[in-house]
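Only one structure is covered here, and it is reproduced in the block below.
Just one protein chain is left out here, and the rest sit where they should.
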Amino acid sequence: MRVLGVVTMVVACVVFAGFLGLAVWQISGAPAPVSLPGLLAVNLEASGVEHPVTAVLLNFRSYDTLLEIGVLVIAGIAGISMARTTSLEDPDLRTSDSLLYALQRWFVPLMLLLAGYLLWAGSDRPGGAFQAGAVLAASGVMMRLGGIPMDFLRPGVLLRLGLALGFTVFLLVAVASALAGEAFLAYPEGFAKPLILVIETVLTFSIAMVLLALFVSAPVNRAQEPEEGERG
Amino acid sequence: MSSQLLYAFAGVALCGIGLFGYIRLDHLLRKLLAFNLMGSGVFLVMVGLAQRGGEPDPVPQALVLTGIVVAIAATALAVVLIRRYYHLSGRTTLAESGPEPKNTPKPEAHPEGAEV
Amino acid sequence: MSTGALLPVAALMTSLLASVIIFALPETRSRLRTVINLGAALLKLALVVVMIWGVVQGQAYEVAFTMVPGVEFVLRADALSMLFAGLSALLWLLTTIYAVGYLEDSPNRSRFFGFFSLCVASTMGIALAGNLFTFFLFYEMLTLSTYPLLVHRGTPKALRAGRNYIIYTLAGGAVLLLGIAWLHGLVGDLRFQEGGYFAEMAPALQAPLTIIFVLLIAGLGVKAALVPLHGWLPQAMVAPAPVSALLHAVAVVKAGAFGIIRVVFEVYGLEAAREMGLLAGLAVVAAFTILYGSTRALFQMDLKRRLAFSTISQVSYIVLGLCLAGPVGAAGGLVHLVHQGIMKITLFFCAGNYAETLGVHRIDELDGAGKRMPGTSAAFTLGAFGMIGAPPLAGFITKWTMGSGALAVGMDWVVAVLVASSLLNAAYFLPILHRLWFAGQQAPLPEERRWGRLETSSWLLWPPVLTAVLIILFGLFAGTSYSPLGWVELIVDREVAL
Partner (left out) sequence: MTLWLMAGLLFTPLAWAVLTLLLDFSKGRVVTWLGILVQVLVSLGLWATVASEGGFHYLLGGWQAPLGIELRVDGLAVTFVLLTALVAAACGWHGGLYLDPGKSWHRYFWPLFWFLWAGLNAVWLGGDLFNLYVGLELISLSAVGLVALGGQAEALRAAIRYLLAALLGSLAYLLGVALVYGQTGSLSLAGVATLVSDGAVSSGPVFPLVLMLLGLALKTALFPMHGWLPPAHGIAKSPVSALLSALVVKASFYIAARLWLELGNELGSYVLAQVIGLLGALAVVWGSWQALLQPKLKQVVAYSSVAQIGYLFLLFPLTWGVAGAVSLQAQQGITLQVISHALAKSAMFLAAGNLILSAGSNKVDALAGVSRFLPFSLFSFGLAGLSLMGLPPTGGFAAKWLLLQASLGSGQWWWIVVLLVGGLLSAGYVFRIYRASFVEDSGTDHFYHPPRSLEVIPMILALLALGLGLVSDSVLSVMALPFDEGGAG
């Protein structure tokens, strides 16, 4: 019986992959009628950054990015909403390994440097806010594992401010652009590059915060509330 | 077929495998990993299919970047939920009821059992 | 919107607003509640009288707006609607008075009277509806507003009755809706019009129109309690007496019958319906229902239950009258809408009085009740004789007109049905009268209450007496043009003027 189930599942997945592959094959046969890269190349100067991916992310499709950061913040919020304690610190997760501790002294600064570089590089070659933020968060994770106390990670106003900072700035820019008479999210002439840089910087910080918060959040405890209608 | 299409087909394979894992596995973390596998597959298809002409197309790359962030956010949230769920119920699957798992964590005991 | 158009809306609103206010009132404000009830009832009656006057002058009150794309919401006062509106307005007033006395210091009164007014509002809407769509709207509203009245007591028995009522009526409603929707898809939005629409109709439509007719009648027949769709009615008598009175005389049962009248007269057209051979089948069903109901009534020992079965048979007179498909027969059927109403409400009022005052529910407990409650019993007697069809009472007028109508169109077997049912009526009413007047009281009355010098509370006594008087008047003055019969003949002239 069990075997039969597995077999059917396998068949189903194979069929699915088959259809998918077929579709891919058929599609790859014919050229796409619209070529965005062309359009992109034409409008790249106006976007204010040299690197097309960054241009798409933060100018042409900046609305996507705005919402995407929103998603990230939501995850962060939902994460810390699980917390029932004053500090997100979880001593159980500390490993005081002397070697790790020693290495950190070297690694953490190095990683911070790398993050900075990635951020700066974003404008003209691969890199950008998210990559930088990820590296930053990673260094945070290392510190955490290395047992360096991180008391700033309380579900207090500071943490929440940190979560929201990048998103807020991005949003403010968007609105400012709207107030400046352009459409929502349309950067005024010439301001594109500096604005994008500012946004990227704060985004980096916030992304790192969110990822770190999600890593350390929901420390374990027995707090819970009864289901609706069950007095308790 | 152009070499870029290889990525697309790799993505197709990943999707298939991921789907299988997703419906087959019960352990929530494994399910989650399967989901991420599928996600990578989708991203590969997106990029690979778009740049079949040879020259890379930055738009899908940007989309994939966005997609990755979203996927990470979702995954992280899922992990947080699963972790707390495991701690409160001692379960690592969505099974309504059934035999309690071997090592139900005691409040004081180390919460991150080998289960997770 | 002209003042003329406003009248139907106002007539509807009086009871709607009344119900809203009553719901809002706290349980304890019974005095104020009574005032509002009676005030609304009187106001409505006045409005209806005004409209009747206008209709006689040939004035048309109408208000319409597009509700759903392609469908209009139409309220309109014409001769036919006034027949029903007048009946319900009059009987609502009496029933309200009765109900106030009946439910004195019992719980949940604000809930009861709220839904009571809502129920009457929907009846008024059914009367004034200007097309099938609007009719259906209020038809369902009636279903829902009567449910809380049925289950008012909250006893398991009441709840069961309520459940069956809902199952029957909602299923019927679904069938009716299907019929209406189909008709609408076929020929568009049809306002009721005298003489109907299908006098000259493409033969291609014959088949679908026949099916639709069956659907419509089936849907309406549930409320009209045509056999075999009558199952809910006998159980429904667990409701408080005023509710049963309303249910059997005006609201639910009559709504079904009135719907059938509308469909036959003003959608299909009497002539067309006959030519399509739709009426013959209906006539058989009606005749069977008449005999079946009367026969079942014979064997009921619970008073209200016997009355319920008698209703099943009596309401089918109306349908049978239509099926005679001649001006005279139709008049007989239509006028029974009113006559059956007042007679049956009288009987239920009396049954309620016996229950409230003497605690009597079963017929064999009624021995000698006539001496204890002469007024009530006199009213009951009149109602019973009316039902049997003794001249010069209202019931006699009905049966006479129908009989002559039947002969006019050469459906002699209908006369046989009428005679048979009259005999059956006599068979199940006369024993009751005998017990009331001539049998001596053996057993002590179950639970007797005293109201000083009157035989019962004056709230309970006067309504049946009044309706009983009406039974005589409608019979005696049937010839005059303002009697129900006169009014019905005016309608029939407009409908069957070919």
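By letter and in written order, the chains are A, B and C; residue numbering begins at 1 in each of them.
In the analysis below, contacts are C-beta pairs under 8 Å (C-beta built on N, C-alpha and C of every residue); 3 or more make two chains touch, one makes a residue touch a chain.
Quick caveat: nothing in here was measured; it's all calculated off a predicted structure.
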Where the missing chain makes contact, among the chains that are shown: A, B, C
Hidden partner chain, residues of chain A it touches: 19-20, 22-24, 26-28, 30, 32-36, 39-40, 43, 59-64, 66-68, 70-71, 73-75, 77-78, 80-84, 157, 160-161, 163-164, 167-168, 171, 174-175, 178-179, 181-187, 223-231
Chain not shown, touching residues in chain B: 15, 22, 28, 31-32, 35, 38-39, 42, 45-46, 49-50, 52, 59-60, 63, 66-67, 70, 73-74, 77-78, 81-82, 84-85, 88-89, 94
On chain C, residues whose C-beta touches the chain left out of the figure: 23, 66-71, 73, 107-108, 111, 136-137, 140-141, 144, 147-148, 151, 153-155, 159, 162-163, 166, 170-171, 173-174, 177-178, 181-182, 184-185
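By definition in this document, only the chains that are shown with their structure count from here on.
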Closest chain to global C-alpha mean, per-chain Cα centroids: C
Chain centre separation in whole Å, for chain C relative to chain B (CA means): 68
Complex contact set, residues of chain A against chain B: 6, 9-10, 12-14, 16-17, 20-21, 24, 27-28, 31, 36-37, 40, 52-53, 55-57, 61, 64-65, 68-69, 71-72, 74-75, 78-79, 82, 92-93, 128, 130, 207, 210-211, 214-215, 217-218, 220, 222, 224
Complex interface listing, chain B residues touching chain A: 1, 5, 8-9, 12-13, 15-17, 19-20, 23-24, 45, 49, 52-53, 55, 57-59, 61-63, 65-66, 68-70, 72-74, 76-77, 79-81, 83-84, 87-88, 107, 110-112
